[in-house]
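Note that this complex is displayed minus one protein chain, with the remaining chains in position.
Read from first to last, the chains carry the letters A and B; within each, the first residue is number 1.
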Amino acid sequence: MAILLNRVTKSYGSRRVVDDVTTSIDDGSLTVILGPSGSGKSTLLRLIAGLETLDSGTVAIDGQDVTFQDVRDRNIGFCFQHYAPFRHMTVAKNVGFGLKVRKQSRADIDRRVGELLEIVRLSDKANRYPSQLSGGERQRMALARALAIEPRVLLLDEPFGALDAQVRVELRSWLRDFHHRIPVTTIMVTHDQQEAMEVADQLIIMAEGAIQQTGDPRHIYASPSNEFVQGFLGPITNFGGVPVRPHDLEIRGANAPGEHAVVTAIQNFGFEVRVDLRTEHDTSCWVQLSTREAETLSLSVGDAVTVSVRHEPALMI
Amino acid sequence: MKRPTGLRVVVLAYLGVIVALPVGYLIYRAFSKGFSSFMSQVTQPGAVHALVLSLEVAAIAVPLNTIVGVGAALLFARHRFWGHRVLDLCFDIPVAVSPVIIGVALVLAYSKIGWWGSWLATQGISVLFSVTGIVLATTAVSLPYVLRSTLPVLLESGTDQEEAARTLGSGPLRTFWYITLPVIRWGVLYGVVLTLARTLGEFGAVVVVSGNISGLTQTLPIYIYDSWDQNYNAQASFDNALILAAIAVVALVVLGILRSKERNHRGDLA
Partner (left out) sequence: MALALSDHSSIVTITPPPSRRRRFVVSKIGRIGGISLIATYLSIIVVIPVTALVLHGIGFGISTNGAGPALWRWSWHLSPMVFIHALQLPGAVHAIGLSLWLSLLVAFINCVMGLAIAWVLVRDEFPGKRILDGFIDLPFALPTIVAGVVFVFLYGPASPLHVDLFETWIGLMVALLFVTIPFSVRAVQPVLEHLDRADEEAALTLGAGPVRRYLTVVLPSLAPAALAGFGLAFARAIGEFGSIALISGGVARTTPGSAYVFMLTGSFQWAQAAAVSTALLLLSLVVLITSSVASRRISKRLGS
């Protein structure tokens, strides 16, 4: 285990931001801490880094208790949400800063910085200033800077939060690929469940300072441990008093087995269609259909249909 | 939208009468008797001595207030501690009240008639009618400028860069020197120029504590005052006033440059 957190607690004044968190993170894994804003996930990351001091509990990295160790002795790589570039230094100077602190020789620094810029594809921008880079480039520079010191753990705080939608998607797959090549234990914090599902091989879901569930992302999606996790990972609708994923419901003709319902609204999003229904028990629910399914059914408002849970459903409580 | 040119005329006229006219008149009068007359007035032994004393006082007050200002800015920006509001407020008192009152306050605290005076006297320190008093008064009235120009820059820049440096293994001194200082340098320099301008020009507080002993405790502003008030030497007043005015104008130009540097620096990642 690369990182062990034991009963970690942190309060700001009377507010418990991180409440008795105990978990472990596998060596070489890419773990994502997912939670809504204010869930304490960034604070937890900063506690692991040593940027905040914890009130009680212990933090161990690679079997060594680091609870009372200063940030700068922990040898961790930290990428800040807004990248925290050193504005008055060039890209190369930024990346080499940690090595200079470690009193490496000029030649060693230059060589290592060259390698890293190669990896993050910024070799041609070595002498630019952060202000001359795009958001994605700044992000990659921050990553190179954090990696330069060969950290035991790489910590990423909302790494793609400030980027355009398209760049985010690009960087996500780049990060996966990158982690594959350099398998340093990585913890990333995000509030974006799609991002978390795509990137993580371990998922930690947090709310109100406490861990809600940990494990494999697909497993968590399929069997969330509570309603919060279920609702946070994807849309849910209420069918027969039970929360269900709207894509796990099926619409069929009025005579098919299932609950009778009337179509009350149809919204076409292009890649999917949302159909709102009113059931015979006078409850409402909605169903997510693929465009093709919707075309086959050719529904219109007022149609009588039946709705049922798809066979082999991932029904969850 | 249509621009009201009438307002422009009113504003320019007001500024012309209130600001431009006096300044123009100063320059005109200083040189009205020719450049050589100007030179002879500003090289009078009394004037030179006063200027040197002013510079000496500034050489003590400016570094002191710079170190304290930067230190206080760092503390106020990075730590919330008990009583920081009170300390913060104390910095503004000297510029919020009359310099004459600051002078009187210093006399009542440190002169022979004041609280500490007798004790200080036994230590061989005399505050009233002395250079020590002038330094004290000048330092007091130029206290907040570095703090006030540095603090907003520190608050705006946030702690991200410093934290990043710490995660990379940088200690407090290195972090301050390589990360924090480059961020705040224009702000600090701005405050230093303001402090310098204020120290060189301070009159009210200094005239109260100095006792105005010519050739000994006369700074340049007091020399200018004295030239007219005691000796009715208008020309000496004007010519030396022009020296101070020139310093002020240079300071203004430097401040303008620093402001635009600061703006560029801030705009970097905006």
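The working rule: a residue touches a chain if its C-beta (ideal position, glycine included) is under 8 Å from a C-beta of that chain, and two chains touch if they have at least 3 such contacts.
All values reported here derive from a predicted model rather than from experimental measurement.
Considering the full assembly, B:Leu136 is the residue among B:Ala58, B:Ala77 or B:Leu136 that touches the omitted chain.
Check B:Ala77, B:Ile102 or B:Val183 against the missing chain and you find that the one touching it is B:Ile102.
The missing chain lies against chain B, touching residues 1-4, 7-8, 10-12, 14-15, 18-23, 25-26, 29, 68, 71-72, 74-75, 79, 81, 83, 87, 90-91, 93-94, 96-110, 113-119, 121-122, 136, 139-140, 143, 172, 197, 200-204, 207-208, 221-222, 224-225, 228-229, 234, 237-238, 241, 244-245, 248-249, 251-253, 255-256.
Everything below uses one rule, namely that only the chains that are shown with their structure count from here on.
Mean C-alpha positions place chain A and chain B at a centre distance of 52 Å.
Listing the residues of chain B that touch chain A in their complex gives 160-161, 163-171, 174, 178-179, 182-183, 265, 268-269.
By the touch criterion stated above, chain A contacts chain B in their complex at residues 49, 51, 70-73, 75-78, 80, 82, 84-88, 97-98, 101-102, 129-131, 142, 145-146, 148-149.
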